[in-house]
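One chain of protein is taken out of this complex; the other chains stay put.
This part shows chain A:
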Amino acid sequence: MTTTAPPVTTAPPAAVPHRPRPRRAGLYLLLALATLFFLLPVYLLLATAFKTPEAISLATTWQWPRDLNWASFREAWAKVGGNVGNSLLLAVSATALSAVLGSLNGYALSKWTFRGANTLFALMLFGMFIPYQAILIPLFQFIKGLGLYGSLGGLILAHVVYGLPITTLIFRNYYAEVPDALVEAATIDGAGFWGIYRRIILPLSVPAFVVVVIWEFTQIWNEFLFAATLTNTSSQPVTYALSQLAGGQAVSWNLPMAGAILAALPTLLVYVLLGRYFVRGLLAGSVKG
(Lines give C-alpha, C1' and ligand atoms only; values in the text may rest on other atoms or scores of the structure.)
Protein backbone atom coordinates (compact mmCIF):
# COMPACT_ATOMS: atom_id res chain seq x y z
CA MET A 1 0.00 0.00 0.00
CA THR A 2 2.71 2.38 0.92
CA THR A 3 4.65 1.71 -2.23
CA THR A 4 2.18 3.12 -4.63
CA ALA A 5 2.74 6.72 -4.06
CA PRO A 6 -0.41 8.64 -4.57
CA PRO A 7 -0.32 11.14 -7.36
CA VAL A 8 0.58 14.49 -6.07
CA THR A 9 -2.68 16.17 -5.49
CA THR A 10 -2.48 19.79 -6.24
CA ALA A 11 -4.62 21.61 -3.82
CA PRO A 12 -7.76 22.91 -5.46
CA PRO A 13 -7.11 26.56 -6.22
CA ALA A 14 -9.38 28.61 -4.00
CA ALA A 15 -10.32 26.01 -1.42
CA VAL A 16 -8.55 27.64 1.47
CA PRO A 17 -10.82 30.64 2.15
CA HIS A 18 -13.84 28.34 2.59
CA ARG A 19 -12.99 27.03 6.00
CA PRO A 20 -15.62 24.72 7.44
CA ARG A 21 -17.16 27.69 9.14
CA PRO A 22 -18.19 26.47 12.59
CA ARG A 23 -20.25 29.54 13.38
CA ARG A 24 -22.32 29.01 10.27
CA ALA A 25 -22.97 25.42 11.35
CA GLY A 26 -23.95 26.69 14.78
CA LEU A 27 -26.37 29.09 13.17
CA TYR A 28 -28.13 26.34 11.25
CA LEU A 29 -28.15 24.06 14.30
CA LEU A 30 -29.91 26.73 16.34
CA LEU A 31 -32.37 27.38 13.54
CA ALA A 32 -33.11 23.68 13.30
CA LEU A 33 -33.72 23.48 17.05
CA ALA A 34 -36.07 26.44 16.91
CA THR A 35 -37.88 24.84 13.97
CA LEU A 36 -38.31 21.69 16.01
CA PHE A 37 -39.99 23.71 18.75
CA PHE A 38 -42.35 25.35 16.28
CA LEU A 39 -43.18 22.29 14.20
CA LEU A 40 -43.45 19.50 16.78
CA PRO A 41 -46.99 20.50 17.71
CA VAL A 42 -47.88 20.37 14.01
CA TYR A 43 -46.44 16.90 13.67
CA LEU A 44 -48.39 15.73 16.69
CA LEU A 45 -51.54 17.39 15.37
CA LEU A 46 -51.32 15.60 12.04
CA ALA A 47 -50.24 12.27 13.51
CA THR A 48 -53.16 12.28 15.95
CA ALA A 49 -55.74 13.47 13.46
CA PHE A 50 -54.87 10.62 11.11
CA LYS A 51 -55.01 7.90 13.74
CA THR A 52 -58.03 5.75 14.44
CA PRO A 53 -59.45 6.29 17.92
CA GLU A 54 -58.20 2.85 18.95
CA ALA A 55 -54.66 3.64 17.88
CA ILE A 56 -54.43 6.65 20.15
CA SER A 57 -52.70 6.04 23.44
CA LEU A 58 -50.54 8.23 25.56
CA ALA A 59 -47.51 5.96 25.26
CA THR A 60 -47.52 5.97 21.46
CA THR A 61 -48.29 9.65 21.10
CA TRP A 62 -45.36 10.32 18.83
CA GLN A 63 -45.74 7.39 16.44
CA TRP A 64 -46.86 8.18 12.94
CA PRO A 65 -50.03 6.17 12.13
CA ARG A 66 -49.58 3.05 9.96
CA ASP A 67 -52.60 3.81 7.82
CA LEU A 68 -53.97 7.26 7.34
CA ASN A 69 -57.46 7.38 8.72
CA TRP A 70 -59.48 10.13 7.05
CA ALA A 71 -62.64 9.32 8.98
CA SER A 72 -61.73 11.78 11.75
CA PHE A 73 -62.03 14.63 9.31
CA ARG A 74 -65.39 13.46 8.06
CA GLU A 75 -66.64 13.14 11.59
CA ALA A 76 -65.19 16.48 12.66
CA TRP A 77 -66.72 18.14 9.61
CA ALA A 78 -70.10 16.72 10.53
CA LYS A 79 -69.75 18.34 13.96
CA VAL A 80 -68.21 21.70 13.12
CA GLY A 81 -68.84 22.10 9.37
CA GLY A 82 -71.86 24.29 10.00
CA ASN A 83 -69.81 26.43 12.35
CA VAL A 84 -67.13 26.84 9.70
CA GLY A 85 -69.88 28.20 7.48
CA ASN A 86 -70.97 30.61 10.24
CA SER A 87 -67.39 31.78 10.71
CA LEU A 88 -66.98 32.31 7.00
CA LEU A 89 -70.15 34.38 6.70
CA LEU A 90 -69.25 36.33 9.83
CA ALA A 91 -65.62 36.99 8.93
CA VAL A 92 -66.31 37.96 5.33
CA SER A 93 -69.15 40.37 6.01
CA ALA A 94 -67.66 41.97 9.13
CA THR A 95 -64.28 42.34 7.42
CA ALA A 96 -65.80 43.98 4.35
CA LEU A 97 -67.84 46.45 6.39
CA SER A 98 -65.06 47.46 8.76
CA ALA A 99 -62.56 47.77 5.90
CA VAL A 100 -64.80 50.17 3.97
CA LEU A 101 -65.55 52.26 7.07
CA GLY A 102 -61.88 52.22 8.07
CA SER A 103 -60.82 53.43 4.66
CA LEU A 104 -63.22 56.37 4.78
CA ASN A 105 -62.19 57.23 8.34
CA GLY A 106 -58.51 57.00 7.51
CA TYR A 107 -59.02 59.28 4.52
CA ALA A 108 -60.94 61.87 6.53
CA LEU A 109 -58.43 61.77 9.38
CA SER A 110 -55.30 62.02 7.26
CA LYS A 111 -56.32 64.33 4.43
CA TRP A 112 -58.93 66.60 6.03
CA THR A 113 -57.35 67.07 9.42
CA PHE A 114 -58.94 69.42 11.88
CA ARG A 115 -58.03 70.66 15.33
CA GLY A 116 -58.13 67.81 17.78
CA ALA A 117 -58.11 65.17 15.05
CA ASN A 118 -55.20 63.40 16.72
CA THR A 119 -56.89 63.42 20.10
CA LEU A 120 -60.06 62.04 18.56
CA PHE A 121 -58.03 59.38 16.84
CA ALA A 122 -56.25 58.43 20.08
CA LEU A 123 -59.63 58.14 21.77
CA MET A 124 -60.78 55.86 18.95
CA LEU A 125 -57.63 53.75 19.19
CA PHE A 126 -58.20 53.08 22.88
CA GLY A 127 -61.08 50.87 21.76
CA MET A 128 -58.56 48.53 20.21
CA PHE A 129 -56.83 47.82 23.51
CA ILE A 130 -59.66 47.62 26.02
CA PRO A 131 -60.33 44.22 27.51
CA TYR A 132 -63.69 43.29 26.05
CA GLN A 133 -64.69 42.00 29.48
CA ALA A 134 -65.12 45.65 30.43
CA ILE A 135 -67.91 46.17 27.87
CA LEU A 136 -69.31 42.66 27.63
CA ILE A 137 -72.34 42.99 29.88
CA PRO A 138 -73.74 46.18 28.26
CA LEU A 139 -72.87 44.79 24.82
CA PHE A 140 -74.81 41.65 25.60
CA GLN A 141 -77.79 43.69 26.82
CA PHE A 142 -77.61 45.99 23.81
CA ILE A 143 -77.50 43.14 21.29
CA LYS A 144 -80.33 41.46 23.12
CA GLY A 145 -82.31 44.71 23.13
CA LEU A 146 -81.92 44.94 19.36
CA GLY A 147 -83.29 41.42 19.08
CA LEU A 148 -80.02 40.25 17.57
CA TYR A 149 -78.92 37.91 20.36
CA GLY A 150 -78.17 34.45 19.07
CA SER A 151 -77.95 35.55 15.46
CA LEU A 152 -74.91 36.24 13.37
CA GLY A 153 -76.12 39.82 12.92
CA GLY A 154 -75.27 40.79 16.49
CA LEU A 155 -71.85 39.23 16.24
CA ILE A 156 -71.18 41.00 12.93
CA LEU A 157 -72.18 44.33 14.47
CA ALA A 158 -69.82 43.80 17.41
CA HIS A 159 -66.91 42.85 15.18
CA VAL A 160 -67.46 45.77 12.81
CA VAL A 161 -67.53 48.29 15.67
CA TYR A 162 -64.53 46.93 17.56
CA GLY A 163 -62.64 46.47 14.30
CA LEU A 164 -62.95 50.18 13.46
CA PRO A 165 -59.93 51.36 15.51
CA ILE A 166 -57.41 49.08 13.83
CA THR A 167 -58.78 49.48 10.30
CA THR A 168 -58.85 53.26 10.74
CA LEU A 169 -55.30 53.13 12.08
CA ILE A 170 -53.92 51.13 9.17
CA PHE A 171 -55.63 53.26 6.52
CA ARG A 172 -54.72 56.51 8.24
CA ASN A 173 -51.05 55.59 8.41
CA TYR A 174 -51.13 54.40 4.82
CA TYR A 175 -52.84 57.53 3.49
CA ALA A 176 -50.41 59.73 5.44
CA GLU A 177 -47.81 58.55 2.91
CA VAL A 178 -49.89 59.81 -0.03
CA PRO A 179 -48.42 63.25 -0.84
CA ASP A 180 -50.68 66.14 0.16
CA ALA A 181 -49.62 67.90 -3.05
CA LEU A 182 -51.59 65.30 -4.98
CA VAL A 183 -54.72 66.15 -3.01
CA GLU A 184 -54.12 69.90 -3.31
CA ALA A 185 -53.66 69.64 -7.05
CA ALA A 186 -56.94 67.79 -7.31
CA THR A 187 -58.65 70.45 -5.19
CA ILE A 188 -57.45 73.12 -7.58
CA ASP A 189 -58.84 71.05 -10.43
CA GLY A 190 -62.16 71.29 -8.67
CA ALA A 191 -62.36 67.82 -7.17
CA GLY A 192 -64.12 67.59 -3.83
CA PHE A 193 -64.08 65.20 -0.89
CA TRP A 194 -65.62 62.30 -2.78
CA GLY A 195 -63.94 63.04 -6.12
CA ILE A 196 -60.50 62.88 -4.54
CA TYR A 197 -61.39 59.71 -2.69
CA ARG A 198 -62.70 58.00 -5.82
CA ARG A 199 -60.05 59.11 -8.28
CA ILE A 200 -56.88 59.38 -6.18
CA ILE A 201 -57.16 57.67 -2.84
CA LEU A 202 -59.15 54.56 -3.68
CA PRO A 203 -57.02 53.45 -6.64
CA LEU A 204 -53.92 53.74 -4.44
CA SER A 205 -55.50 51.81 -1.58
CA VAL A 206 -55.23 48.23 -2.80
CA PRO A 207 -52.22 47.27 -0.64
CA ALA A 208 -53.81 48.81 2.45
CA PHE A 209 -57.06 46.96 1.75
CA VAL A 210 -55.13 43.71 1.45
CA VAL A 211 -53.44 44.29 4.83
CA VAL A 212 -56.69 45.25 6.52
CA VAL A 213 -58.68 42.39 5.03
CA ILE A 214 -56.10 39.79 6.04
CA TRP A 215 -55.75 41.24 9.51
CA GLU A 216 -59.47 41.57 10.20
CA PHE A 217 -60.39 38.25 8.63
CA THR A 218 -57.84 36.48 10.83
CA GLN A 219 -58.86 38.33 13.97
CA ILE A 220 -62.57 37.75 13.49
CA TRP A 221 -62.15 34.13 12.47
CA ASN A 222 -60.05 33.47 15.59
CA GLU A 223 -62.13 35.43 18.09
CA PHE A 224 -63.68 33.58 21.01
CA LEU A 225 -65.16 35.83 23.70
CA PHE A 226 -67.91 37.45 21.61
CA ALA A 227 -68.55 34.10 19.96
CA ALA A 228 -69.14 32.50 23.35
CA THR A 229 -71.30 35.33 24.66
CA LEU A 230 -73.46 36.54 21.81
CA THR A 231 -74.40 33.39 19.92
CA ASN A 232 -76.42 30.26 20.41
CA THR A 233 -75.97 26.81 18.91
CA SER A 234 -77.27 27.73 15.48
CA SER A 235 -74.93 30.70 15.02
CA GLN A 236 -71.78 29.66 16.85
CA PRO A 237 -68.54 30.25 14.98
CA VAL A 238 -65.96 27.52 14.69
CA THR A 239 -63.75 28.62 17.60
CA TYR A 240 -66.57 28.07 20.05
CA ALA A 241 -67.58 24.78 18.43
CA LEU A 242 -63.99 23.58 18.64
CA SER A 243 -63.74 24.45 22.31
CA GLN A 244 -66.85 22.38 22.94
CA LEU A 245 -65.51 19.52 20.84
CA ALA A 246 -62.20 19.50 22.70
CA GLY A 247 -63.69 20.10 26.11
CA GLY A 248 -65.56 16.84 26.41
CA GLN A 249 -63.45 14.19 28.12
CA ALA A 250 -65.15 11.25 26.44
CA VAL A 251 -64.05 11.98 22.88
CA SER A 252 -60.78 10.57 21.74
CA TRP A 253 -58.18 13.02 20.58
CA ASN A 254 -58.33 12.39 16.84
CA LEU A 255 -61.60 14.31 16.67
CA PRO A 256 -60.51 17.61 18.28
CA MET A 257 -57.24 17.44 16.35
CA ALA A 258 -59.08 17.08 13.05
CA GLY A 259 -61.41 19.86 14.19
CA ALA A 260 -58.43 22.06 15.02
CA ILE A 261 -57.08 21.52 11.51
CA LEU A 262 -60.43 22.51 10.00
CA ALA A 263 -60.60 25.59 12.20
CA ALA A 264 -57.02 26.59 11.45
CA LEU A 265 -56.94 25.94 7.71
CA PRO A 266 -58.53 29.16 6.38
CA THR A 267 -56.33 31.57 8.33
CA LEU A 268 -53.28 29.40 7.77
CA LEU A 269 -53.94 29.47 4.03
CA VAL A 270 -54.29 33.24 4.09
CA TYR A 271 -51.02 33.46 5.98
CA VAL A 272 -49.08 31.15 3.68
CA LEU A 273 -50.38 32.79 0.51
CA LEU A 274 -50.21 36.42 1.67
CA GLY A 275 -47.76 36.27 4.57
CA ARG A 276 -45.96 39.48 3.67
CA TYR A 277 -49.12 41.54 4.10
CA PHE A 278 -50.00 39.64 7.25
CA VAL A 279 -46.72 40.74 8.82
CA ARG A 280 -47.34 44.29 7.71
CA GLY A 281 -50.70 44.27 9.49
CA LEU A 282 -49.01 42.77 12.53
CA LEU A 283 -46.51 45.60 12.67
CA ALA A 284 -49.23 48.18 12.04
CA GLY A 285 -50.97 46.84 15.12
CA SER A 286 -48.10 48.20 17.20
CA VAL A 287 -49.61 51.64 16.58
CA LYS A 288 -46.99 53.46 14.58
CA GLY A 289 -47.04 52.62 10.89
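Keep this in mind: a residue touches a chain if its C-beta (ideal position, glycine included) is under 8 Å from a C-beta of that chain, and two chains touch if they have at least 3 such contacts; residues count from 1.
By our rule, contacts and distances are computed from a predicted model.
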UniProt protein name of the chain not shown, from "Cytochrome c oxidase polypeptide II", "Aldehyde dehydrogenase family protein", "4Fe-4S dicluster domain-containing protein" or "Sugar ABC transporter permease": "Sugar ABC transporter permease"
Contact with the hidden chain (one of A:A55, A:A71, A:V161 or A:L182): A:V161
Residue, one of A:A94, A:I156, A:V213 or A:V270, that touches the chain absent here: A:V270
Where the missing chain touches chain A, by residue: 27-28, 30-31, 34-35, 37-41, 44-45, 48, 57-59, 61-62, 101, 104-105, 107-109, 111-112, 114, 118-127, 129-140, 142, 158, 161-162, 164-165, 168, 187, 190, 192-194, 218, 221-225, 228-229, 239, 242-243, 246-247, 253, 256-257, 259-260, 263-264, 267-268, 270-272, 275, 278-279, 282-283, 285-288
